[in-house]
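Omission of a single protein chain aside, the complex is shown with its protein chains in their original locations.
By written order: A, B and C. Residues from 1 in each chain.
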Amino acid sequence: MKKNRNVGIVGVGQSAFSSHREDVNQPELINEAVNEALEHAGITLNDVDCVVHGNMELFEMVHQPDMWHTLGTGAYGKETIRVTTGGTTGATLVCVADNLVASGMHDVVMAIGFEKLQEGNTTAGITNMSDPLWGRRLQTGALTGVFAQKAIDKYGEEKAKKAAMKYRIIMDKHAMKNPKAHRRLGLEFDEMDTLAENSPTLVGDLKMIHMCSQSDGACVVIFASEEKAKEICKQPAWIKDHITVHREEAYCAFGDAPHTTTHEYAAQKLFKRNGITSPVDELDVFEMYDPSCWWGIDWISEFMMISSDEAMKLIEDDEIMIGGKIPFNPSGGVIASNPIGATAMVRVAEAALQIMGDAGEHQVPGEVNQALASGFGGVMWTVLLLLTKEAPVWNE
Amino acid sequence: MSSGTDQKVTIADIFGSMESRVNPDGVKGVTCNCGYKITGEGGGEYTVTVKDGDVKVLEGIHSPDVTTTASAENWINITLGKLDATTAFTSGMIKIDGDMGVMGKAAMFFQKYRPPAPEVTIQDIFGSMESRVNPEGVKGVTCKCGYDITGDGGGQYTVSVDDGNVKVLEGIHEPDVTTTSNAQNWIDITLGKLDATTAFTSGMIKIEGDMGVLGKAAMFFKKYIPPGGEIEEQEELLMLPKVISVPQKFNTGPKMGKFLKGLIDKKLYANKCPECKRLQIPPREVCAECIVRADEFVEVGPDGIIQVLDITFFASPDPLTGESRETPYVSAHILLDGCKGHETLWHELNPANIKTAKKGDRVRPVWNENRTGSVSDILYYELIE
Amino acid sequence: MDSNNDSFVVDGKLALPYQYFAGRTGSRFIIAIRDEKKIKGLECKKCNKVYVPPRATCEHCFCDIKDNWVDLDSTGTVTGFTVVRYEEPHHPVKAPFIQALVKLEGADTPFVHIVQGVPVDEMKTGLKVKAVFAEETTTTIMDISHFEPA
Partner (left out) sequence: MARRVAICAVSQTKFVRNNTTQRFQEMELDVLESLREQVDIGFADEGGIGMSINVSNDVFDARTISDAPMTDVLGAHMGCEEKVDQDGAQAIIYGASAIMSGHCDAVLIIGHCRESQGQSRNMCTNLTFDPFFTRPVGLDYCSAAGFQAQAYLSKSGITEEQLAKIVVKSRENASKNPYTPEAPRVTVEDVMSSPMLCDPIRELHAYPVSDGAVGMILAAEDLAVKLTDTPVFFNGHGNNMDSFYLGDRDLTSNFALKGAAERAYKRAGITDPKTAFDIVEISDQYAYQYPMWLEGLGICDEGKAGELIDSDNANGPAINASGGMLAGNPLNLGGFVRAAEGAMQLMGKAGDRQVKGAKTALAHGVVGPAGQFHTVVILGSD
């Protein structure tokens, strides 16, 4: 692949994520993130050529919401496009913006991911993705105990539960450093057992403490062509590559029969074509879309191309914490904040902030040259984005 | 969290005002009892009973479907929206025992609680003035402003400014200008609820003497904060509950149609990929791996083994009806006889089997007597003993 | 499509609960109608325009206008309309009824509402109308029940 021209992230904006945004309506919530992103980029709306918009209609039951949201997005008189792909939406929007700029169609593109989950019933909304004549009566949103069971089968109950709670508390410790994060509980490692015990059970061994939040919020990322980006921004975060792997709908992906997951498949392909052989050593930070800590601990090995024992060791040795070998989710991740249509974009936005050196208190120590961000959604779908500090060089 | 400033908000008031805050849409067709054990100082025990839309709040706990336990402080903060209920729930600050599905509905029972207005007195307004002096506003000013506040809770005061030095005296003492108002209007003006100019032009307040001095007086003091904290936080924010319902006609298409019709005759059909031979149940039009139509049907099952099971304790509304289901229930993937690998059928297990069912157990379908070609033609799968 | 097609149609529903928030700006607008029978607009001082319905940001110059409240008259002029003659569950009143763009005195943008008290076939642009406030609140723009000839 040869990219037509480079694309850099030059501005990031996020509303505060919260379950209580009764003071703003949908366009007003978006507007907060738009203004912050414009300010971060140091540009005005006049500099933006195109607005990319995405969320899921059934979460708020607004049909073609980009029409109403124009009141807050600033899309009036501009070119726009609306793309949505479930939980991966935010990451897909980044791919859209990257393509629109790299193609030469636009020089500056603003992508907006949004959700106001307080206005709907998230689990019922997700359940509606099932076939109306079969699965819709059976599904319970994105809740499943399968990943907990898988880990317990693999590592034994004690080790598995300990790792899950360790991961959970690490995410909270990261969230405590991120003023935008929704759930900042102040958890301590020695509370692990009582927390898990007191937390209500959702499905199987999946408890409420393990699961991601439901948040209101918007995320905005501004992209510019190489020439513009260098004009606007001291240190853009360059989009080196991205890969999207979706899969078929109903075919049960759970159980024993061996298969390559979308995560493994996407990671292997992306790393291969970018010459990355040891992601844990070569990447400086990973913002992973982790819907629960059980999924989180399971997916480390899949994304990092390591054995599950090595993945467990990364958790046990604090290597996924800020300051560790490969910090995961310095922002606190999805477990801390989850406005679904924005969530995957927040992963990219946070990875970009790390490269730009603008992550504030949750900035990881040392140079961030390469950052990975993932989006998750749909039927075990994955999107991976690779960001770099140096502008990529494309050889014929 | 600033619960200390909300001394007017009590658990008794929160529950006492509930019957007047019923949201008719939220309780329509609902019947349940929700118990609340509010512990600590100012706590109490209450039961909210909803009987087909009719709401009563009783003291004490009376045969609840679900019971919520929280400290008075936490419950007040949740009610005021200062503490996120999910956060409180997750971190164990509140506990819920019983039917979680009912709890989901309870969030819609009532309109938002609005705490009673904080106790603002004329005495407090004038008494706090010396501590609220705005040095910029009084610099170089010398004057005396009299205030004759009439009616219940009123009083007479003089604000004396001597080259930036401010004293508030009781009684009227040689004022340059005197303002007369009743106590309620003066409180409203102070809190910004009533516009002073409007009040003046409409005769609600009277001013005698040097009007120019009054113009300066507006700058003498910093904003009055009532004892209950900022009023602004309690501004009413509107919420509109709606159940949005659009009737649909869903097409089965020939593949799903064949499968669903088979259920009427207690037969389970999978379709087979002509290339890789894999089975899909329910059938889909195409084999995703080979990207070819899969038109051949084979009968499988009806018995099989449990491949994956999820015991679900969290009730969400059924999107086809808007109704919440009973919990717990078991969502299972069943490998029917004649299928292999991931070729499982998704259905439910008999709730009676929850405690004993495990992966690998053999199960059989329990058929509905009235079969129409739908997912509910099979009531559930049950363990074969 | 072959004749022994097994396809059939199943009646179902898309039914989900929602709770929408008007936000502070929207709430202030509706509460003024509900409690004071007063319609307010928001002014963009840069564009020199008074908008109804309220919005926190001026769509044209993108500046914050949410505190620039302006009191409007409850009478205005119809600048456009249509007579809705088809029946739908989402209609606030039975068809046929008039949806009209009403520009209130003091506002620069008209907004859509219902006009009653005029035979549907005699409705005309330019009609002077006044707001009739609703007796019961729905916490929406329908706290103005409808407009009628002034």
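One rule holds in what follows: contacts are C-beta pairs under 8 Å (C-beta built on N, C-alpha and C of every residue); 3 or more make two chains touch, one makes a residue touch a chain.
A quick note: this is a predicted structure, and the numbers were derived from the prediction, not measured.
Looking at the complete complex, one finds that the omitted chain is in touch with A, B, C. The residue from B:Glu19, B:Asp54, B:Glu130 or B:Glu289 that touches the chain not shown here is B:Glu289. Only one of B:Val168, B:Ile207, B:Ile225 or B:Leu240 touches the chain withheld from this view, namely B:Leu240.
The residue from A:Asn31, A:Thr70 or A:Ser213 that touches the chain not shown here is A:Thr70. Interface note: of A:Asp23, A:Glu191, A:Glu248 or A:Glu282, the residue touching the hidden chain in the full complex is A:Glu248. Take chain C: the residues that touch the chain left off the picture are 1, 5, 7-9, 12, 14, 18, 20, 22, 26, 30, 51-53, 59, 79-86, 88-93, 97, 99, 101, 103, 109-114, 125, 138-142. Seen from chain A, the chain kept out of the figure touches residues 1-4, 25-26, 51, 54, 56-59, 61-68, 70-71, 75-86, 92, 95-96, 98-105, 125-126, 128-129, 131-132, 242-249, 262, 265, 377-379. For chain B, the residues touching the absent chain in the complete assembly are 238, 240, 242, 244, 246-256, 284-289, 291, 293.
Following the convention adopted for this analysis, only the chains that are shown with their structure count from here on.
Of the two chain pairs considered here, B-C and A-C, the higher C-beta contact count falls to B-C.
Per-chain Cα centroids separate chain B from chain C by 27 Å. Between the CA-based centres of chain A and chain C the separation comes to 37 Å, rounded to the whole angstrom.
Touching of two or more other chains is recorded for residues 22-23, 61, 121, 124-125, 128, 132-133 of chain A. In chain C, the residues that reach two or more other chains under the touch definition are 10, 12, 14, 16-24, 26. By the touch rule above, chain A contacts chain C in their complex via residues 21-25, 27-28, 31, 45, 58, 60-61, 70-72, 74, 76, 116, 118-121, 124-125, 128, 132-133. Residues 2, 5-24, 26-28, 30-31, 138-140 of chain C are the ones touching chain B in the complex. Listed in rising order, the residues of chain A touching chain B in the complex are 18-20, 22-23, 61, 121, 123-125, 127-128, 131-141, 143-146, 182-183, 185, 187, 194-195, 198-204, 208-209, 213-214, 247-257, 259.
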